[in-house]
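For this depiction, one protein chain was excluded, whereas all remaining protein chains were kept in their positions.
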Amino acid sequence: MTPANPMTRRKDRIDDLAATAGSDRAAAVREAGSVDEKPGVSLIASAWQRLRRSPVFLIGAAITLVFVVLALVSPLIAPHDPAANLLLDQVRPQSNPIPGPQPGYPLGADDVGRDLLSRLLVGSQQTLIVGVFATIFGLTGGMTLGILAGAFGGWVDSLVMRIVDVLLSIPSLLLAFSIAALATRPSQLTVIIAVAAVQVPIFARLLRGSMLAQRHSDHVLAARALGVTERAVVFRHMLPNSLGPVIVQSTLVLAVSIIDAAALSFLGLGNPNDRQPEWGQMLGRAQPFIYDNPHLAVYPALCIIVVALGFTLMGESLREALDPKTRR
Amino acid sequence: MARFLIRRLLQMVLVVFVLSVMLFLWLRALPGGTVSAILGERATPETRAALTKALGLDEPIWVQYGKFLWRALHGDFGTSTRVLPGADALDIFLTRLPATIELSAFALVFAVALGIPLGYVAARRANSPVDSGLVILSLVGVAVPVFFLAFFLKYQFAVDHNWFPVSGRQDNLSCTRITNFFVLDGLLTRELDCSASALKHLVLPSIALGTIPFAVIFRITRASVLDVLGEDYVRTAESKGLTARVVRGRHVLRNAMLPVVTTIGLQTGLLLAGAVLTEKVFNWGGIGNALADAFQYRDYSVLQILILAAALIYVVINLLVDISYAIIDPRVRTR
Amino acid sequence: MTATATTPGSSRHGDEPLLSVRDLRVTFTRQGEDPFTAVDGVSFDVRPGQTVGLVGESGCGKSVTSLAIMGLLPARGNRVEGTATFEGTDLLTLAKDKMRDRRGRDIAMIFQDPLSSLNPVVPIGRQVTEVLERHKSMSRKAATPVARELLDRVGIPDPDRRLTDYPHQLSGGMRQRALIAMALACEPRLLIADEPTTALDVTIQAQILGLLKELVTESGTALVMITHDLGVVAGLCDEVNVLYGGRIVERGRRHELFASPRHPYTTGLLASIPRLDGARGAPLTPIPGSVADNLPWEHACAFAPRCSQPVDRCTEQSPELEHDDGGRALRCFNPVEATS
Partner (left out) sequence: MTLKRTAPLVLLTAAALSMTACAESQRDDSGGSGGGSADSNVKDTFTFGAAGAPELFDPLYATDGETFRVTRQIHSGLLGIKPGTADIQPELAESWEPSDDGLSWTFNLRQGVKFSDGTDFNAEAVCYNLDRMYNQKGAGQTAAEYWTYFFGTFSDDPENSLYKSCEAKDANTAVVDITRTTSSFPTILSLASFAIQSPKALEEGDANNVKAQGEGFTYPDYSMNPVGVGPYKLASYDEANKTVNLVANENWYGEAPKTKNLVFKIIPDESTRRQELQAGSIDGYDLPNPVDWKGLKDAGNNVEIRDAFNVLYIGLNPERNPKLKDLKVRQAIAYATNRDQMVKTQLPEGAAVASQFIPPAVSGYNESIQPYAYDPEKAKQLLQEAGAEGMTLKFAFPTEVSRPYMPDPQKIHAAFTKDLQAVGIKVQEVSKPWNGGYLDDVSANGAYDAWLLGWTGDYNAADNFLGTFFSSPKTNDFHTNVLPWGQQLSDDLKKADAIVDEDERATAYQDLNQQIVEKYLPAIPVSHSPPALVVSDKVEGLVPSPLTAETFDTVTVQK
């Protein structure tokens, strides 16, 4: 946290996280009062100890579980085909733009007569897909850069980090926005890519940080001393110990990407094809109706909020659990 | 310190330069463009060709960039084609900036005024129900899509109950403009109703925009207070029998504030650069809104300067944060 | 139990004990983990001007003891039983604010890591003066020269400059000196030093110990020296308590203990420190294993698994602390034969 390392101030949450990995062993030692043979295990074990009793974590986990299950089974339990304009004949822009609740359609339909409940249920699927894939893409991208930088240091490091700096110098939403705009044919994929791209530099910095923290830690030095190849050192010794913070970040990113996706379709950069419903898209599309038929926006919004909250709760409590500093 | 400053400045220049190149390529890679944005349905091949030529968009890209760079170095960032046709892009940025600063400032006040005290309370009562409650609350703040929150606020407090204005920065009161900070102008010109109107317009957007910074500041405060509470020097202070007030003030908070200051700085950067959603919902005449418009109409010059400026503001603020950090933290100062 | 725990040697120091700890038991009850007793029925006395050592490896509960006495254990997550009577008042049951008044004035403490124990963002001088302001109700202005004086006394060169310096600008030794200066600012009657030298390199260690010794003798302050290093004790303490697994396993006056250690653990500790008077090339024999392998005191001798000469009883019942009239105490079924 000293200016000697310029962009640290950028998202110091990242570096906080990064630091935890490095100090794991030290922490373990301080905890047990004696040198612990295998830091990783005891760390996770004790983390789990704390998590089991943290209400924050339990709530988060519960929400997430429900969400994932829903995403898997929703097509089976959805009362109607979410793409079928079943109530289209009732739609009249003036008299009745949004068909209301009625037998068989507890929440009514949307502006082209598709069953709202079914769309909400099935929406969980695409939403999960967006979240998960955005995270995966962001992670892989970030890992590649981060490992390059963290593992080799030197000019590779500074080159990669300059690139990261440039990316980080653009406010994240703006970046997503810009990338989504490039898509000549907007689709779910382009949305995912845009959202993921924002996460790449963050993951990169995160990994690099925690790996640098370890370059000089005992077990890595030891491994080197034993003449383990650089590659092995990186993948067998440094990477595994950097994973804690990465996992935490990932859970948080799951939430962020779902929200960002919503923001994109609010700005009209979302996936134009709405046969496969996605909550963010539903929310974005509800804009024209928000005044007379707010429910059209409120339902998907609530879904997003709850799910995002779920992931964030998990991530935050995970982070606290893994962070030795908060263990006294 | 001096060396560090110079290094940072150089770095900044580099970042901005690389960015400008990326930006330029990006703009040209965008589907469509100024020409069709201007011509609309009326476009005929002839008019399109003529316009393309007139706008110099037919030249090879590096030539265009060269020209852009040359002009930019002379403070000329081109002319708006659609946001405010014929206006100098730089001027547009300068007239919009105060709006965004004003909004960000109020949003930040909101975030800090709540974030730090609550963060401290949460840390003192770590793992208590109060703590968990506050943490969850703050996380809800993060989980709500900003634009939805904005809509919600607008709907509740502006449309349903007419407590606050729906959108914009000020009622049409024929106010005198000096700095384009409406609240300030009102005070300077003694047109207090202008200030009042501006304030009323600020409330809802500030809250909408301030929620995420609030959550972040809250969490950082909580975390760093937690850390400091466990530090040896706090124990030392206690062992000296110092009063609770002194221990908290001089030993706990003063150390805990370091990362918080950092974060506040960071958030400021984000706010100034990224208020697109809030500004759009509240039709706020700031940079974010201009960005959205410029983007919709493919107004290259305006996009260019706005994004560059956003990045620049962002990097500069980071630098300022580092400096302020150095000023607060003696360890850095004397290194 | 209390009856048995009358500390002998009263003959030499006539006056009443300044601090007398009786049956101190500290149990950590961190939620989500089974309660763990760190200090288990520890009793000892400290008389004015006397220097008492608490010795043992890390994790033996010596630091916890001191924190318990100072009332510095975390507010939640632990249970403290027993008494620590200081000039007639029990510190353990004293009201928080009353305790604050005593801390730093009557009882002061020095900690292990001088860097982390100093507030990084407050100048050294301020950190000294704040004690005076608090307890001597001096103005900051009035306190400054006093602080300067103190820094000078603990042998910090160029004190005027140091007043305005920040901790990170001082060397390890000087930081520890500064801490000592703060501790002694209000001439406390009792000073607890928790591993004051471990974080320093050997040459500095000697200086600091010398300084402490000098200060306590001239100011008549009683000193509780907590350390894992018998070497430190050897130079300093009148009386030594050896702790193991949260209990005192052996006690005695310094020279006696060093001359003829009875408890295998004590001998172990002695054997593991290099001695100039030891035979050349005599091997250093460390104690095998670690505190991790302890047995529960309730129905065994916790040290048994690491003991050089265990007997069956050691693993079957718990040894009591037995006092002889010579002012020594021992907790062992199969002591080392007295070498005399």
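Order as written gives the chain letters A, B and C; numbering starts at 1 within each chain.
One rule holds in what follows: a residue touches a chain if its C-beta (ideal position, glycine included) is under 8 Å from a C-beta of that chain, and two chains touch if they have at least 3 such contacts.
These numbers come from a predicted model, not from an experiment.
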Review point. Which displayed chains make contact with the chain that has been left out?
Key: A, B
Review point. In the full complex, which of B:219, B:250 or B:280 touches the chain missing from this view?
Key: B:280
Study note, to complete from the structure: Touching the hidden chain, out of B:9, B:25, B:61 or B:113, is B:113
**Study point:** Residues in subunit A touching the chain absent from view
**Key:** 85, 88-89, 91-95, 97-98, 111-113, 181, 184-186, 268, 272-275, 287-292
Check your understanding: For subunit B, which residues reach the chain that was dropped from this view?
Key -> 30-34, 36-48, 50-51, 54-57, 68, 71, 76-86, 88-89, 95, 98-99, 109-110, 113-114, 137, 140-141, 154-155, 157-159, 162-175, 177, 180, 182, 190-197, 199-200, 202-203, 206-207, 211, 214, 280-283, 285, 293, 296-301
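In this section, only the chains that are shown with their structure count from here on.
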Check your understanding: If you count the C-beta pairs in contact for each pair of chains, which pair comes out on top?
Key -> A-B
Study note, to complete from the structure: Farthest CA centroid from subunit A: chain C
Point to revise | Inter-centroid spacing, subunit B versus subunit A (mean Cα positions, whole Å) | key: 23
Check your understanding: Between subunit B and subunit C, what's the gap in Å when you average each chain's C-alpha atoms?
Key -> 54
Practice item. Go ahead and note the Å separation of the Cα centroids belonging to subunit A and subunit C. Key: 50
Exercise for review: Return the residues of subunit B touching two or more other chains; collapse runs of consecutive numbers into ranges.
Suggested key: 258, 331
Check your understanding: So which bits of subunit A are touching at least two other chains?
Key -> 328
Revision key, fill the gap. Subunit C residues touching subunit B in their complex are 70, 72, 99-105, 108-109, 111, 113, 116-122, 130-131, 134-135, 166, 168-169, 179, 182-183
Review point. Considering the complex alone, what residue numbers of subunit B touch subunit C?
Key: 231-233, 235-244, 246, 250-251, 254-255, 258, 328-331, 334
Revision key, fill the gap. Listed in rising order, the residues of subunit B that touch subunit A in the complex are 4, 7-8, 11, 14-16, 18-19, 22, 26, 29-31, 132, 135-136, 139-140, 142-148, 151, 155, 159, 216, 219-220, 223, 226-227, 230, 258-259, 262-263, 265-266, 269-270, 273-274, 276-277, 280, 291-292, 295, 307, 310-311, 314-315, 318, 321-323, 325-326, 331-332, 335
